[in-house]
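Mind having a look at this structure? Questions to follow.
The complex appears here without one of its protein chains, the remainder shown in place.
Letters A, B and C mark the chains as written, and numbering starts fresh at 1 in each.
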Amino acid sequence: MRLLYFGESHTDGMGVVIEGFPAGVSIKEEEINILLSRRQGGYGRGDRMKMEKDRVKILSGILGGKTLGDPITLFVANRDNRRETWDHDKKQTIPRPGHADLAGSIKYGFDDMRLVTERASARNTASLVLAGGLFIQFLKGFDIDIIGIVESIGGIKAEIPDNPFACYDRIISSPLRTADGIAEEKMIELIRKTKEQGDTLGGTVLTIARGVPVGLGSYCQPDERLDAALAGAFMAIPSVKGVEIGLGFELAHRKGSESHDIIKKRDKYGTGDKKTPYYRETNRAGGIEGGVSNGEDITVRVGAKPIPTLGNPLSSVDLLTGEESTAPYVRSDVCVLPALSVITESVMATVVTRFFLLRYGGDTYDEILKRYK
Amino acid sequence: MRLLYFGESHTDGMGVVIEGFPAGVSIKEEEINILLSRRQGGYGRGDRMKMEKDRVKILSGILGGKTLGDPITLFVANRDNRRETWDHDKKQTIPRPGHADLAGSIKYGFDDMRLVTERASARNTASLVLAGGLFIQFLKGFDIDIIGIVESIGGIKAEIPDNPFACYDRIISSPLRTADGIAEEKMIELIRKTKEQGDTLGGTVLTIARGVPVGLGSYCQPDERLDAALAGAFMAIPSVKGVEIGLGFELAHRKGSESHDIIKKRDKYGTGDKKTPYYRETNRAGGIEGGVSNGEDITVRVGAKPIPTLGNPLSSVDLLTGEESTAPYVRSDVCVLPALSVITESVMATVVTRFFLLRYGGDTYDEILKRYK
Amino acid sequence: MRLLYFGESHTDGMGVVIEGFPAGVSIKEEEINILLSRRQGGYGRGDRMKMEKDRVKILSGILGGKTLGDPITLFVANRDNRRETWDHDKKQTIPRPGHADLAGSIKYGFDDMRLVTERASARNTASLVLAGGLFIQFLKGFDIDIIGIVESIGGIKAEIPDNPFACYDRIISSPLRTADGIAEEKMIELIRKTKEQGDTLGGTVLTIARGVPVGLGSYCQPDERLDAALAGAFMAIPSVKGVEIGLGFELAHRKGSESHDIIKKRDKYGTGDKKTPYYRETNRAGGIEGGVSNGEDITVRVGAKPIPTLGNPLSSVDLLTGEESTAPYVRSDVCVLPALSVITESVMATVVTRFFLLRYGGDTYDEILKRYK
Partner (left out) sequence: MRLLYFGESHTDGMGVVIEGFPAGVSIKEEEINILLSRRQGGYGRGDRMKMEKDRVKILSGILGGKTLGDPITLFVANRDNRRETWDHDKKQTIPRPGHADLAGSIKYGFDDMRLVTERASARNTASLVLAGGLFIQFLKGFDIDIIGIVESIGGIKAEIPDNPFACYDRIISSPLRTADGIAEEKMIELIRKTKEQGDTLGGTVLTIARGVPVGLGSYCQPDERLDAALAGAFMAIPSVKGVEIGLGFELAHRKGSESHDIIKKRDKYGTGDKKTPYYRETNRAGGIEGGVSNGEDITVRVGAKPIPTLGNPLSSVDLLTGEESTAPYVRSDVCVLPALSVITESVMATVVTRFFLLRYGGDTYDEILKRYK
């Protein structure tokens, strides 16, 4: 499977082409739209998000609600007047710290930071969600479920329930994507105060894939490992600066006797147990050993830095004049953790689908079902 | 540039083919051998490491000490009697928790765990070091230096010097790859005690690349980002369960105003400043903004779990009989952090070279030099 | 550079995403449109071509007429009512010989041949022309010109002028893309008669790239050779069944002494001579030796089979009933050679650009210019 994402903030829109996806898979536009609107929601967003409601447009690859086996193109249009509002003469010459502005403009020879922002903008994460919205539907057909939960914001930690899928609806519909109402209240208060201070907040998100069969990924080549692919894909999400699988860094401080998941055998098992009678009582490894899925939940934690565009802008340099200056203030989000959790779900679905198809793939949905069951 | 690693513990050996590397680069075998022997050293290794001294054999791609522009094959031979000592009838049917054994044997249909271990063994990290040994030499020609430092073992933290490259020799030659002698003593004591207890230790390694020019990596596509590539490549190292760039997870708990690196301009600059007059006084981002290198040090921290093969073996199941059993005890390393730091250096060099060639690449070393300077 | 083509006949349209193209390249929509309309023209086309005039829509990657360095998405919309005219109940169950119908429907599990035709239709070659229209503009900036000439139709051979670029306009504007008016008249007559007979015609096209510098492609790996890439890309064009480089198959019947191009040195040379003083008086090799361009014209000849959809349809089987049946008649082109020559130009430009960027590539147009000159 090959994917290419494309798009900018002031061209026609953004999207993704997905090549190598099987024929005969039923895809509902509405489910992609739900995910898109979740990305735009959550407490702590600025007003801009409310202006423009993203909706998917399927440009190719799906006819009569089913995939054709050929490249699927999913697209989110920008508002019509976006391209018109672009003023070529109004250059922006002060790079914002924490953004791609400076490095990007040097790399691509731009004297206008806006040409970097066009693509490096967070708005383009909508493309990741487009793909995710398709893959989540696909995986559900194989009883693979995915959830992203906000675990902490600005240092305030929310408790993760033992079985997050049991309170899926509550988490999804909560303002900050948590199941811990008490922590959430504190987070909301912190966001409110931080906004007043003209500052921003980061946090951590835990993303879980349940029902992933044994044997996705391979130890045969570094770039075929499931853990490597997950780490790469999650780190590629804007703002993410750390990725852990299972207990992650905590394992670095434990002894070996407290770090691994001993192997047990269950007496009875069926399809629901992913075709293997072996299980673990702990899941410190986050469902991956030796780069290969072991049948337990895949758990990935990311740490995201606070948004770099602050109400009290950071110090920078005007590239045109060489003078010290402050970075321009463009948007008003204080905390995007709920949106991030939608993006991590999408990325998890994308990676799991890729590896699922490597192991069970075929030209049609029916073949895959036959192979998998 | 394309790389394929290959090899096992009981076949002829292990190695790597590197395709797409320029012609005319001088390569010294001896520098690769030094790195190979560093991988085999360090305090906390078992006796096995001493038995067999790895040395590179250049099978192709280099003639008269210079690269030909065609595929370079680097190889480390196993001892002659390794293949002979393989006993086909002596199957191993108890998967070791924390290893690829169970998932790998299900995936590949093996009834003998040893067939998984052949490739999933830590011995195969020698291949990563082979490639690293070549790339480190290449990068030095462009004043890009790399160092891997052990930051913590079993929870004991060693202080990282402000300028690790200033005490490079001391770090490289210390028993545990640290510059903090006091912490190192404590670590050695902990390793000794842990060995007595039949247990193992993990830890963290900080890897730094200095002199990396602005503009490596791209925000244009998720899989073209430098941070994504680093996270994927570092997570692919056996035992690694967490990866951070810059301050990593700590940024998730900070406010925006304390998380970014404000941009300054220096009056004078030259080649040594990587052709840009802009710099930062802090480096919380670890040298990468928006997926693109910004000219500051690239810093990557990994967390490694303790070795899963314990003197007091973990509980498992015999796949043949279905009975509860304990995992077999095969090797005696207690802590491989020093070796890990050699591997992370290699991986850093591999990723940086890949992105360096994407930006400055050409068919010959001379062309690249001309473009870069 | 990575490309993904997408689209169908009855979805929104068709297009291409181009990833890895440099920033700062000026692109004119109009030049792409000219190529699109040439693809739709030429003598021998049916009426359908006249119904719908293709025009490019740039969905992403270009702002203010210049590339941004990020993915460029070029799109041709289908008429609005195409999707509506699709009748899901009107299945087509008789596979047409010479088309992908039978193999495609078995592969993808379709019981309706139309689901194959959606993507396997010749209409989708518009995507190839979209990319070609962009790359031809790019190459012109480096004095690389490309022309596709119809060499024969239904066995009637047109003479190829010694210097086709000298009569570029005449060739481009002739009804059958030749410079040989006498042969063209005969071809037109043959097409007219063949149409009356309900039959179709194939032919051969010669495509030439002039100004290609020495050193594109590599002998280091089979899939890095320029000749291999050209052969693969040209054979991928629908209807093409044979590909030759230089004298091609004729060389198989010659002696060695009459097959190669002896090397000469010119006294004076400049940029226009592609930076090398060496030249050939013959060009039997078609500008490629050992998989690498040698500075002479790159010449590729393709042979295309006649369109398989005939006025007198071929015998087939109804997959639903198992009865012998005739293939349905859908369109009325008799000969698409002029269109094919536009497609081969596009494919030549695509392959040459890919290899040009591998050798001279950089992040921006200015860097490439600097490297090239």
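Please note the rule applied: contacts are C-beta pairs under 8 Å (C-beta built on N, C-alpha and C of every residue); 3 or more make two chains touch, one makes a residue touch a chain.
Because the structure is predicted, anything quoted here is derived from the model rather than measured.
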Of B:12, B:29, B:52 or B:143, the residue in touch with the unshown chain: B:12
For chain A, the residues touching the chain missing from this view: 19, 69-71, 215, 218-221, 359, 361-363, 371
Please identify, in ascending order, the residues of chain C that touch the omitted chain? 4-5, 95, 97-104, 106-107, 116, 119-120, 128, 152, 154-155, 194, 197, 199-204, 214-215, 218-223, 225, 227-238, 240-257, 259-265, 276, 278, 280, 285-286, 289-295, 303-308, 310, 312, 314-317, 322, 324, 359
Chain B positions in touch with the non-displayed chain are 2, 4-8, 10-15, 17, 19, 23-24, 57-64, 68-73, 75, 86, 88, 107-110, 115, 118-119, 363-364, 366-367
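One rule holds for everything that comes next: only the chains that are shown with their structure count from here on.
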So, comparing C-alpha centroids, which chain is the farthest one from chain C? B
How many angstrom lie between the centres of chain B and chain C, each centre taken as the mean Cα position? 45
Intercentroid distance (Cα basis), chain B paired with chain A, Å: 27
Multi-chain contact residues (two or more partners), chain B: 215, 218-221, 359
